[in-house]
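One protein chain is absent from this view; the other protein chains keep their places.
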Amino acid sequence: MDLEKIQKLIEMMRQFDLTELAVRDEGMEFKARRGERSFGPVMAVPAPIAPAAVQQGAPSGANSAASTGNGASAVEAKAEAEDKKADGGGTPPGLRQITSPIVGTFYRKPSPDSPPYVEVGDEVEPDTVVCIIEAMKVMNEIKAEVAGTVRKILVEDASPVEYGQPLFLIEPQ
Amino acid sequence: MDLEKIQKLIEMMRQFDLTELAVRDEGMEFKARRGERSFGPVMAVPAPIAPAAVQQGAPSGANSAASTGNGASAVEAKAEAEDKKADGGGTPPGLRQITSPIVGTFYRKPSPDSPPYVEVGDEVEPDTVVCIIEAMKVMNEIKAEVAGTVRKILVEDASPVEYGQPLFLIEPQ
Amino acid sequence: MFSRILIANRGEIALRIMRTCKRLGIETVAVYSQADRDALYLGMADHTICIGPPHPAKSYLYIKNIIAAAEIADVEAIHPGYGFLSEDAHFADICRSCKITFVGPSVEAMELMGNKVRARKVAMSAGVPVVPGSEAPVASDAEARDWARKIGYPVLIKAAMGGGGRGMRIAHNDASLASNLNAARAEAHAAFGDGSLYIEKYIESPRHVEVQILADEHGSIIHLGERDCTVQRRHQKMIEESPSPVLDRHARADIAAAAVRLMKAAKYTNAGTVEFLYDPAAKKFYFIEVNARLQVEHPVTEMVTGLDLVEEQLRIASGERLRWRQKDILNSGWAMECRVNAEDPYAGFKPCPGPVTRYVPPSGPGVRVDSHLYSGYAVPPYYDSLVAKVIVHGRDRSECIQKMRGALEEFILEGVKTTIPILKEVFEHVRFVRGNYDTRFIENEFKT
Partner (left out) sequence: MFSRILIANRGEIALRIMRTCKRLGIETVAVYSQADRDALYLGMADHTICIGPPHPAKSYLYIKNIIAAAEIADVEAIHPGYGFLSEDAHFADICRSCKITFVGPSVEAMELMGNKVRARKVAMSAGVPVVPGSEAPVASDAEARDWARKIGYPVLIKAAMGGGGRGMRIAHNDASLASNLNAARAEAHAAFGDGSLYIEKYIESPRHVEVQILADEHGSIIHLGERDCTVQRRHQKMIEESPSPVLDRHARADIAAAAVRLMKAAKYTNAGTVEFLYDPAAKKFYFIEVNARLQVEHPVTEMVTGLDLVEEQLRIASGERLRWRQKDILNSGWAMECRVNAEDPYAGFKPCPGPVTRYVPPSGPGVRVDSHLYSGYAVPPYYDSLVAKVIVHGRDRSECIQKMRGALEEFILEGVKTTIPILKEVFEHVRFVRGNYDTRFIENEFKT
C-alpha cells in the first residue's frame, strides 16, 4: 500500500473541501469521508509528523493529515488511521513491514557465493537475520523482529536503502 | 492510480462548483462529493468576475466561481447564484442597492443650502435623482433606476465614493 | 519629493512602483478594477480605490475615473507604469490641466515621440541614423513602389500608428508589395483607425538594442547603457540583457551618444528609451522609436547600475536635478531578465489565465523576481499575460546564463501554463549561449 498516495488523496480532500471521495484503480480501492464543516487552513498544509508514528518507522501517513483536524469527524478519521496502523501501517491487511533502521547497501546474502538469508515463504523468528545492510564498510545484520512468514522481498539485492525504507513484508504468526 | 488525474477531477469540481462527481472509465472508478454550502475559494482563489455581475456592481461573491462553469451542474450552480443576486447581492433580503457608477465625491444636495434629494422613507421612481457625484468638476446626477422606498443612505454627504460602492438601499415596489 | 501619488496601473508594475514609494516614504493610492479587487499588492497601498469593471477601457484606461480618484485622494502625482495610459499624451495633458504631475515626459515630448514620422524627423535632424525609407506616409501605391525600388527590396510596410510589431508586413518584390499594401492598409484602419503606411528598408538579421535615458527638467541628460532585447516572439520581447553581447566598445559609445543626442533634440525629460535596430554584420544602427515611459525590462538596467529607475523618475518629476553625471554611472557585471507570461508557448503563446495553485519563486544571490503572484492568485483574463519577471545579475554573461537556468529550474508556478518551459529551452540553445541570433530567433528555431 502506497501511503504517500493515500496521504495525497486525503490532502486533496481537505484542500478542495470534499466531504466524500472514493476511487478504485489498478487494484487499489480508496474511500473516505470528511465532516461537513470547513477545516482550518485550506491550503495543502503538511502537518508536523507525530513522533509516535515516526518511531515506528511508518511514513508520514494518513493520520498526520487528520491530526490537524478538529471536531468529531477528525477524531473519527484518526481512529480509523490508528486501526490501519495496528494492522501494519501502510502494508496490506494482515502483513507487517521490516524497514531499514539505517542508511546503507542492502544485501540478501552474507557473501556473494552464499545462499540468501531468507526467501519468500520462509518462516522467521524475531531474531532471524533477514539481510545485512552495509554502512561505512560495516555489515549490520538486520533481524526480523517478528515471527512469521516472508511474503515479499521489496528491495533488490545490493541496492542502496534509506532510513525507514520497507525491506520485507512478513505475515505474522 | 493516477493522482494527477484525480486532482484534476477534483479541481474541476471546485472550478465548476460541483457538489458530486462520479466517473467510471478504463477500469478506473471515481466518486466524490463536496459540501452543499459555499466554501469560498479554497486557496482564496478569486475567480474572474463575470461582466454581468460587474455591471450590476455586485461584489465578487460566491457566484463568481460559478460564472466560468459549463455543463449541467454548473448551470444549476449559476442559477442559484443568480437567485442570490436577485435578492440583492450583499444586501438584506428584499432590498436593492443603488451603486456608484463612477468615482467621485457624493453629494446628497444640489447645493449646500438646498434640501437633500431624498431622505429615508421617500418614494422614488426609476428616474428620480437621488444624489450627485462630482468628478472632474462635473456634477453627475445619479438616478434611482428602480421604483421603491429609500430604506437606508449608506454614504455620508460630501464623501468620496469609488466605482461600484453601494450608496442607497431601496425597497422595490 | 511628492508626499502622495496615485499608481494608474496594476499587477507587477503597480507593486514595483509601490515598493519604491514605501522606501521613499511616499504614500500610495492604488486604483483597481473589480477583476483585481483580491490582489494582495493592494494591501500594500495606503489607499485603494475601485475605478471600474474588469474591462480595461472601463477601468485602467478610463481617464475620468482615474482623475476623479486622484482628486478625491488628493494626490500630487500619477505614475502610469507601462502600457495602459503611460504613453497617452491626452491623459498627460488632462493631468496637467488638473494640476496633477504626470510622472513621465512633457505632453509635448510625448506627442512628438508618439508620432513615428515626427520622431524620425527629429532623429535625422539630430544626426541619428534611421532606417532608410519614406519619411512620411506614402500617398499612393505608386509612391510606395518608388520608395521600395529606391531603397531596394526587401522592404517593410509599417502602419504609422502601429507598434509592438503590429501592422508590419514584408514585401520582396513589386508584386508582393502591391498585395501587401492593401492588406496592411485595411489592418491599420481596423486596428488604429488610421490607414497611413510607410515603407522602409528591411534589415535581414537585426538585433534589437535600446538605450536607457534619464533627463531632468533642468537640461541635464545621461544614459544608463544599453539593453539588448533581441529575443522576441511575435515582436514582443521575451528576454532582455545588459550590456548587449554584440556591441564593441566603439559601437556601444556611438549608440549611447546617438540616443542622448536624439533625446536632447526632443527636449525629452524623465526616463525614456531609444530603440534601435542594430545590424551586427554592417556594425550599423538605425533608430526605430522612443518609448516615452518606464519599460518592462527596466530592472536589467537597475541591476547593472545599482539605480532605482522608479526613484529617479519620481525625483525628476518632482523637479529635482539629476543626482548623477555621466561619469558617475558605472555599469558593472551583466544582467538578464526573462518575462514569464501565463501563456502556452507550444500553442502559439495562447494566454492561459486561471488560478495559480502553487507559486514558489526562485531566489538566491543575484536573483530578483518582480511579480504580483502568490499561491492562490487567479490570473484574470482581461489583461496582459505577463505575470513575473525573473532578473539575474552576475559577473559576466555566462554567469548570468547559469543563474537564470538555475532560477528557471527552481521556479514553481503551477495551475496555469507559462512561458517558463520555452525560456528554459532558449537558455540551453547553443545560439543563445553564444549570443549569435537575431530578432527572428524564436520563430526560426523553436516550435511554438
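Chains: A, B and C, in written order; residue numbering restarts at 1 for each.
What we mean here is this: a residue touches a chain if its C-beta (ideal position, glycine included) is under 8 Å from a C-beta of that chain, and two chains touch if they have at least 3 such contacts.
These numbers come from a predicted model, not from an experiment.
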item: Neighbouring displayed chains - absent chain, whole complex; value: A, C
item: Residue of C:A139, C:A186 or C:I412 touching the missing chain in the full complex; value: C:I412
item: Of C:V117, C:A139, C:A253 or C:V360, the residue in touch with the unshown chain; value: C:V360
item: Subunit A residues that touch the omitted chain in the full complex; value: 41, 43-49, 51, 54-55, 57, 59-60, 68, 102-105, 135-136, 160, 162-165
item: Interface with the undisplayed chain - residues on subunit C; value: 16, 19-20, 22-25, 40, 43-44, 299, 302, 306, 308, 332-333, 358-371, 374-376, 395, 399, 402-403, 405-406, 409-410, 412
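We take it that only the chains that are shown with their structure count from here on.
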item: Farthest chain (mean CA position) relative to subunit A; value: C
item: Subunit A-subunit B separation of Cα centroids, rounded to whole Å; value: 49
item: Whole-Å gap between the CA centroids of subunit B and subunit C; value: 36
item: Overlap residues in subunit A, where contacts from two or more other chains coincide; value: 43
item: Multi-chain contact residues (two or more partners), subunit C; value: 375-376
